[in-house]
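See structure below.
Part of the complex only, each chain left as placed.
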Amino acid sequence: MRRKKIKKRTQEYKKHVGQIPGTLVYTGQKSDKDFHVECFDYTKDTIEESVLLNIADAISYKETDSVTWINVDGLKHTDQIENIGKQYDLHPLVLEDIVNTTQRPKIDEYEDYLFVVLKMLYYDKDENIVIEQVSFVLGKNYVITFQESEGDVFDSIRERLRFANGRIRGLKSDYLLYALIDAVVDNYFSIIETLGNKIEDLETELFEGHARENINIEVQQLKREILKVRRAIFPLREIINRIEKGDHPLIYKRTITYYRDIYDHLIQVSENIDIYREMIWSLMDMYMTTISNKMNEVMKVLTIMSTIFIPLTFLAGIYGMNFEYIPELKYRYGYFVLLGVMVLLFIALLFYFKRKKWL
Amino acid sequence: MRRKKIKKRTQEYKKHVGQIPGTLVYTGQKSDKDFHVECFDYTKDTIEESVLLNIADAISYKETDSVTWINVDGLKHTDQIENIGKQYDLHPLVLEDIVNTTQRPKIDEYEDYLFVVLKMLYYDKDENIVIEQVSFVLGKNYVITFQESEGDVFDSIRERLRFANGRIRGLKSDYLLYALIDAVVDNYFSIIETLGNKIEDLETELFEGHARENINIEVQQLKREILKVRRAIFPLREIINRIEKGDHPLIYKRTITYYRDIYDHLIQVSENIDIYREMIWSLMDMYMTTISNKMNEVMKVLTIMSTIFIPLTFLAGIYGMNFEYIPELKYRYGYFVLLGVMVLLFIALLFYFKRKKWL
């Protein structure tokens, strides 16, 4: 299959035209990172942590009663992914969705597992928002997570598992899925906070009147960023709602309360994003008003200068004429009288502008 | 857990990334106010009012048949809150929500209690809107309220309890909850009234044409204020609707009518807020029109002055030329004829502008 160079700028969803459904094609930036499988197998009292280089080693955990978290990094190795798919009986379309990183957040319920795709957001070192797709497969006693590359927001979960903090070790795989999604959603709050600060900085600049020339470009870029975050976060609400409302046998009643908590957080995040959108619109409005006000000021200066000096110049022009008989020219104090008239006119015009509140 | 300095400007929702669910972290401005528990225990005929310094003293009221209102001020003392949680069997997520003051108004129904979070709004002495979170736990024969700090809108309830005004002493805890929420909602009306007056003042300024330079900043700030109030009030409608429609065993049929009354009030408040939003948009429109009109006026003055004096100056220039042979210069009344021509031109141009309605 021919593969054209993929442009990775605005649009993030694509699909390879004409391929057979269920073909695995990795659509992300193909980093050269090695394939990497991390494994946590725990019960209330025991925990076993291991790093596997081959997915086949993971299958032993499938049959045990303990809860297993298998974290797969590096979606480029599609053969390995296919391997996992076979071992855990995943539908071909699930595998296709895992490696297609342009997926919209979604949930698919299968008979003996749940498949959830969502977006992990973080700022990279250049302060750009990075969107990384994370897929979750929740089975009876396991959760498999698939990430594009190493580095994630799950370190606090690892700590809690290792040191048996909180409830996590004592509960089932559905609570583990909750904890992982919660970690992703928690991170949205810091994205939101950064966006909020950026908006406020722009706003302050505009309020104080010394906005840079290209501030409207920055506003547009912020608008786009918010659009991007919105698109990554909004579909998640519906997903969590379906987990909460649906009665999939893998989700125990006890954990529903926790999912509802995530849902509340998502509503908060969404509400903030919508407020930011409205604020961005206000910013654009303010910018336009600022431009208009500046133009007004420029026009006033021009008008004041012209209106004062054009008549004066006319007067000077009159007495610059070469007519043979212009009686005023002969008067001894004609010049001084004229200068006096000019000063009076000058003052009168200033007064006029003062009254019009242009000065 | 590391805690970064929290910026308390626009965004109000936050959550501490990576913490174990159910950890109590107070997110408000940590005032140094002491912890403070106020207690009303009453039946139709008796009332006992007390101030406790330790929450353990409150537990005795739990078992009695009388209705108890426990009002807790000072959410900073998270250990005390946890204590209450243990004594009244509250879910850890409920306690987390109580101390997280960035909560969105919400209702959570548990088996033997109802948990309601809402926002109390009032203007502080600098005329800024203060939003304080109040949480309510409604149990079989008690209501516990949690406030960030002292000072609230419940004084009228205290009076009614003490002097047995109205129905309140004769009814159950569900009516007490109604009375408390009603007091909060009543206060929204005065917020709304103040906002309305602010809008009208701005409008009058704009209508009368002598708007200050920075009026658009004020309009934007008002817009933001309305956004803030809206966000605090709107979710409450759904909450009251759920109390009214749901059939939680703690809400008696008799009090449903009263909750419906709150609901009607909230619809009124919401409608007004939406009208204010629309009016704010109109204000911005009017401001833009005002700017354009002013610009137009400035341009007219410039154009009139230039259009009148530029040709006159040109004429003067003609006769200021030093050509040896310019016959007009020799005429005895040349100068006066020219002055006459200029006056005629002046009048003609004035007439022209008059006809164009520029003067």
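First chain written, first letter: the chains are A and B, and each begins at residue 1.
To be clear about the criterion, contacts are C-beta pairs under 8 Å (C-beta built on N, C-alpha and C of every residue); 3 or more make two chains touch, one makes a residue touch a chain.
What you are looking at is a predicted structure, and each value in this text was computed from that prediction instead of being measured.
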Overall number of sequence copies in the complex as this file defines it, 2 displayed
5
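Note that in this section only the chains that are shown with their structure count from here on.
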Using mean CA coordinates as chain centres, what's the chain A-chain B distance in Å?
27
Touching residues of chain B toward chain A in the complex: what are they?
7, 9-11, 13-22, 91, 93, 102-104, 106, 108, 210, 213, 216-217, 220, 223-224, 227, 231, 284, 287-288, 291-292, 294-295, 298-299, 301-302, 305-306, 309-310, 312-313, 316-317, 319-322, 326, 328-330, 332-335, 338
Flag every residue of chain A that touches chain B in the complex, lowest number first.
153, 155-156, 160, 165-168, 179, 182-183, 186-187, 189-190, 192-193, 196-197, 199-200, 207, 257-258, 260-261, 264-265, 267-269, 271-272, 275, 278-279, 282, 285-286, 288-289, 292-293, 295-296, 299-300, 302-303, 306-307, 310-311, 313-314, 317-318, 320-326, 357-358
